[in-house]
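Just one protein chain is left out here, and the rest sit where they should.
Then we have chain A:
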Amino acid sequence: MESIARSQSATGPGVPASTERPLIYRQSRWTRLTHWLWAISLFFMLLSGLQIFNARPQLYIGKQSGFGYHNTILEIGAENTSAGPRGFTEIFGHRFDTTGVLGWSGPAGNETARGFPSWATIPSYYDLGTARVIHFFFAWILTTTLLVWLVASLINGHIRRDLAPRLDDLKRLPQDIVDHAKLKFHHTREYNTLQKMAYGGVLFVLLPLMIITGLAMSPSMNSVLPFLNELLGGRQTARTIHFTVMLLLVGFFIIHILMILAAGPINELRSIITGWYRTDPTAHDDKTSEA
């Protein structure tokens, strides 16, 4: 039961439970609880964050925003053209027409100039003050959850057992990429290499970077940790990184959902809600996981 089935291809969901496909207890209550707290807080932080971004839909590099000089790398805006108002997005000097989504959007006939459209922000109307209330509330939830997860996962062995990369992971990486590309999934207790990289990347790189760049934007925290902005390249660079990490997290979310759908959503959802996961038929393999 603890060995890895490698030769079997995934069986679709809905196949009746059989003794060959045993249910195992895969996700501890700490993993499940923190997973959903993250899901909720990241949802609200994203949509309130986009509202905050709309107050200044531009990104800069450096200590300050260039008004008398140029250091803007991204701008979302609206402009008047002969064809009426259009929304545009300019990235590194390349301008794209993004009318309807970025820069100029809203119900037909009632479009307004706004960075991200109202369906992507909380509140749906422009309200920076309220978005900040929501953003910082969930910033506390997110950060606390990350700390709780870290402590629990160090104690219950989740990090050491499931996330820590091993030499084996490196060896099976090419095969893992091929398997993912073919949508061939192995349902085992262990995470595969790409999963470890994705989860580890989010938990140990992206989320901490999000918190650090968030703190670096705070004028009061700058008085406590003045080196943060020096390290990151200035407050406006920190803001740009904060935004970029958001894009990476959204990218992770999309792939995460696609992988769940492809690997069997019922089984995957059950394991992150109840902890129980149906594995592939056990097969004795040359490679055995640690007991």
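Just so we're on the same page, a residue touches a chain if its C-beta (ideal position, glycine included) is under 8 Å from a C-beta of that chain, and two chains touch if they have at least 3 such contacts; residues count from 1.
To be clear about the criterion, contacts and distances are computed from a predicted model.
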Chain left out of the displayed complex - its UniProt protein name, from "Predicted small integral membrane protein", "Molybdopterin oxidoreductase", "Bifunctional protein PyrR" or "Carbohydrate ABC transporter permease": "Molybdopterin oxidoreductase"
Contact partner of the left-out chain, one of A:A120, A:I159 or A:L194: A:A120
Touch with the omitted chain, as defined above, among A:L183, A:L231 or A:I273: A:I273
Among A:P165, A:G201 or A:P226, residue touching the chain not depicted: A:P226
Absent-chain interface as seen on chain A, which is shown: 36, 39-40, 43, 47, 52-53, 55-56, 58, 60, 63-69, 118-125, 127-130, 132-134, 136-137, 139-140, 214-215, 217-224, 226, 229, 235-236, 239, 269-270, 273-274
